[in-house]
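Yeah, one chain of the complex is gone here, protein chain that is, but the others are all in their spots.
Every chain is named by a letter (A and B) in the order it is written, and numbering of its residues begins at 1.
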Amino acid sequence: MSVQTATAPPETPTPPAGPLARVTGWMRTHTTSLPTWAALVIFVGMVIYAEIVYGRILQPSTTSNLLINNSHLIIIAVALTFVIITGGIDLSVGAVIAFSSVAGVMLANAGWNAYLVMVLMIAFGATFGLISGWLIQYLNVQPFIATLAMMFLARGLASTLSTVPERLGDDSPIRALGTQIKIYDGPKVNDFVITPGVVIALLVVLGGFFVLHRTRTGRTIYAIGGKEQSAQLMGLPVHRSKMLVYVISGSLSGLAAVVYTARLGIAQNITGVGWELDAIAAAVIGGTLLTGGAGFVLGSVIGALVLGLMNVIISRDGSIPPEMTTVITGGVLLAFVLLQRAVVRRRE
Amino acid sequence: MSHEPIVEMRGIHIGFPGVKALDGVDFRLLPGEVHALMGENGAGKSTLIKCLTGVYSIDAGEIVIDGSPRQLAGTADAQEAGIATVYQEVNLVRNLSIGENVMLGHEVRGRFGISWRATHRRAKENLERFGLGHLDTRLPLSTLSIAVQQLVAIARAMVTKSHVLILDEPTSSLDKQEVSTLFGVIRQLRSEGVAILFVSHFLEQVYEISDRMTVLRNGRFEGEFLTKDLDRSSLIATMIGRELSTLAGEHEVRDGVAPGQREPLLVAENLGRKGSVGATDLAIGKGEIVGFAGLLGSGRTELARLLYGADRPDSGSITLKGRKTAIGSPAAGLANGIALSSENRRDEGIIADLSVRENMILAVQARRGWMRPLSKKDTDEIVDKYIKEFGVRPADPDRPIKNLSGGNQQKVLLGRWLATRPDLMILDEPTRGIDVGAKADIITAVQKLAEDGMSVVFISSEIEEVARVSDRIVVMRDREKVAEIVNDGTVSAATIVAVIADEEGTAQTVAALDVSDETFPGTTSTSTPTGTSTSTERSES
């Protein structure tokens, strides 16, 4: 609270002196993207570790599998990124995938047009999202309660439809989304392949990036997460954007159901149990603040790949029982949440 | 200068459960003028502003903007009508960049969505208009001080090319330099024909910048004046509804104990907390009423919270009855015989859904711990006692406290704290927003408590009240204690106002005041004679 002299304009950042100061200066101005860079470092570190200890990680087939097996996770991680940035949460993604895929496969097997079925699968997801958004926005239900109710509803409806694995006909056009396309022909089976599902996931990521960073809706989503009341007073369309975020999340869950079903060819009512944890963990590891206001779609992709790679390592290692996977994921998520908490507290 | 008013509000009524917030208020705003809205806390200034910005919908009355009647159903409506607002609390989002905050909702769009380069360029242009052209718009907003954030908020508000700019206490966190920057901006906007509604507690600033004033009191319209026609004393008199001369000398030296003679109950040395109150020395005698006077945000509430343990102090110590005592939580405060009645009755006082009975015994019960519940007999005794003593209406202990009027809620809370038999009772704005009868009851109760030997800290923004009740007045400004005034019966609201405003012209009596170095032997007083005060950022000489 000193009296400032008239000549010195307030708030001029001190000029950087030396490389260390430059680094800290960069960190000061890029605090929100810092965790994402950290996630990238962790991912690279994991790749190097796995390559050294288990080998055969940095090769086309492993990379392809990592992408193909996690494309649905990438999609719902993007969905959760949208929701979490507003300061909300969506616990229904896994259950919505279960309902969408079971309903979709049954409709397709009943002879419905495959393209219509895929659209419907997305629409089912959007409907659940719409109900969540309505509960949250108009009935003032806390996001986690509203989406928890949707989780039980979707899972319950899926179980009502069928409790056994529903197999999609091999000739169904939906399965075309799961066909592997060879991009690079390596020695033996060591090819780099992708599926249309992977392409869809990448498009979702690009789309998510575009919406969040290049549209007013996207910026409103960040503003809501920063301080909802301020966003409201700034005249931003808070209500509409909050509803939209849950509809986006629901639709993307539907899309993830399409991609996942196309790859597996099977849908079941217990599909996607615990995926909400994976999606939240992916977003949080990738630098999305659980309290809202900060996060990056690209970070969530890295988060999803970290989890995917973790699964690869666990299965390669063999000494870790597969039951431990959720425990480890939970532990990692908890660690990151605590880390965020500590960082935010210090910044305050 | 002006012709037709751009905003005209007629006969505005608005009520909340238990309170009539605005009662037939008229207000008009002309283009190219700075119009100050004056009134004490609770006079209805914020409510009137919120009606104009669409946050509250009015119960009755008419709002005419630019000649056409308007129904304002939300902030977006008001913005669309050309009304921009900057609030006391910076309403920006700290997680985004400076430039984005300026442009949120008005980003420049190119072929690939928002063009950030163009948006930041536009933001920079807007900021330049307000003398902030040197800011790097790509830095996060959180890198700016609150003061600069406030200026950015104004730049943001004017992005929409509004005709009306509402500034609600915009200067409460600005220093002198920043205030003059802000006033330069205001003058420029005024010359461009923008109508500016200005609210501030700082009389000096109001007189410097405003052309016209509207005064509200208790939700009613008291009059509209040209600033040059209304001198300071008349303004204060209108605001508090009484002639200034009647305010002086109401306090009687109560029990004949001279200020220095009281046995100290609590002595705080260097007590402070970063970002809330600077290190403060303070002593409170047994049976003494110490008033804290100062404007909103002056640190008076923050100091009270440190004494009680509502916030943990990060410097200094408290000596209670001669023993050093660490008070780090409200529970510790209570255990040491201190009670604090918060200024925020609704959020930090009453537990809305609980009954009067439960609200009243809560603090006593908390002090006993959950394992030792009060017996029904003890409970009834406490509840009956205070309901009778304060005349709580309705006298039904089973009624949820939220259904009581503000004054009665306050009485119940007073009962809650007194039931813990504190040695020191801190009352932060106990009379805010309650009716006159309840106010008088509470003041009487406070005086009686002190006579019975309880020490009282009394905080109120109604300075007249502080002057009347207190034996000694601690004046706070800019989160520091700036003076201590011993009330020998000659101290009036005007005296205190002068110290707060730190203006030499009207501070005739202040120079003669006892500055209380000898009030308590053994404690060093940080009080500064007002004439030579070092912190002069706020005052306009």
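One rule holds in what follows: a contact is a pair of C-beta atoms (placed from the backbone, for glycine too) under 8 Å apart; a residue touches a chain by one contact, two chains touch by 3 or more.
Operating definition for what follows: contacts and distances are computed from a predicted model.
**Student:** Pick, from "Kinase", "MoaD/ThiS family protein", "Peptidoglycan-associated lipoprotein" or "Ribose transport system permease protein RbsC", the protein name that UniProt gives for the chain of this complex that is not shown.
**Tutor:** Of the names offered in "Kinase", "MoaD/ThiS family protein", "Peptidoglycan-associated lipoprotein" or "Ribose transport system permease protein RbsC", the one UniProt assigns to the missing chain is "Ribose transport system permease protein RbsC".
**Student:** Among B:His106, B:Lys176, B:Arg367 or B:Arg393, which residue is in contact with the omitted chain in the full complex?
**Tutor:** Result: among the candidates, B:Arg367 touches the missing chain.
**Student:** Quick one: say which of B:Gly285, B:Pro397 or B:Gly415 touches the chain that got left out.
**Tutor:** Selected residue, touching the omitted chain: B:Pro397.
**Student:** Can you tell me which of B:Ile146, B:Ala326 or B:Ala352 touches the chain that was removed from the display?
**Tutor:** Hidden-chain contact among the options goes to B:Ala352.
**Student:** Could you tell which one of A:Asn65, A:Thr163, A:Thr179 or A:Gln229 touches the chain left off the display?
**Tutor:** Touching the chain that is not displayed is residue A:Thr163.
**Student:** Out of A:Val44, A:Leu116, A:Leu203 or A:Val327, point to the residue that touches the absent chain in the complete complex.
**Tutor:** Missing-chain contact among the listed residues: A:Val327.
**Student:** On chain B, where is the contact patch with the chain that was removed from view?
**Tutor:** Considering the whole complex, chain B reaches the absent chain at 13, 15-18, 20, 23, 59-60, 308, 310, 329-331, 333-335, 340, 342, 347-354, 358, 362-363, 365-374, 384, 387, 395-398, 416, 420.
**Student:** Footprint of the hidden chain on chain A, which residues?
**Tutor:** That gives, for chain A, the contact residues 89, 91, 131, 135, 138-142, 144-146, 148-150, 152-153, 155-157, 159-160, 163, 269, 274, 276-277, 280, 290, 321-327, 329-331, 333-334, 337-338, 341.
Assume only the chains that are shown with their structure count from here on.
**Student:** With chain centres defined as C-alpha means, what is the inter-centre distance between chain A and chain B in Å?
**Tutor:** 45
**Student:** What residues of chain B sit close enough to touch chain A in their complex?
**Tutor:** Residues of chain B touching chain A: 55, 75-76, 79, 85, 87, 91-96, 100, 104-105, 107, 109, 112-114, 134-136, 138-140, 142-145, 147-148, 156, 175-178, 478, 535, 537.
**Student:** Please name which positions on chain A make contact with chain B in the complex.
**Tutor:** Residues 1, 3-4, 6, 9-13, 28-29, 31-32, 210, 213-216, 219-220, 222-223, 225-227, 229-237, 293-294, 347 of chain A touch chain B in their complex.
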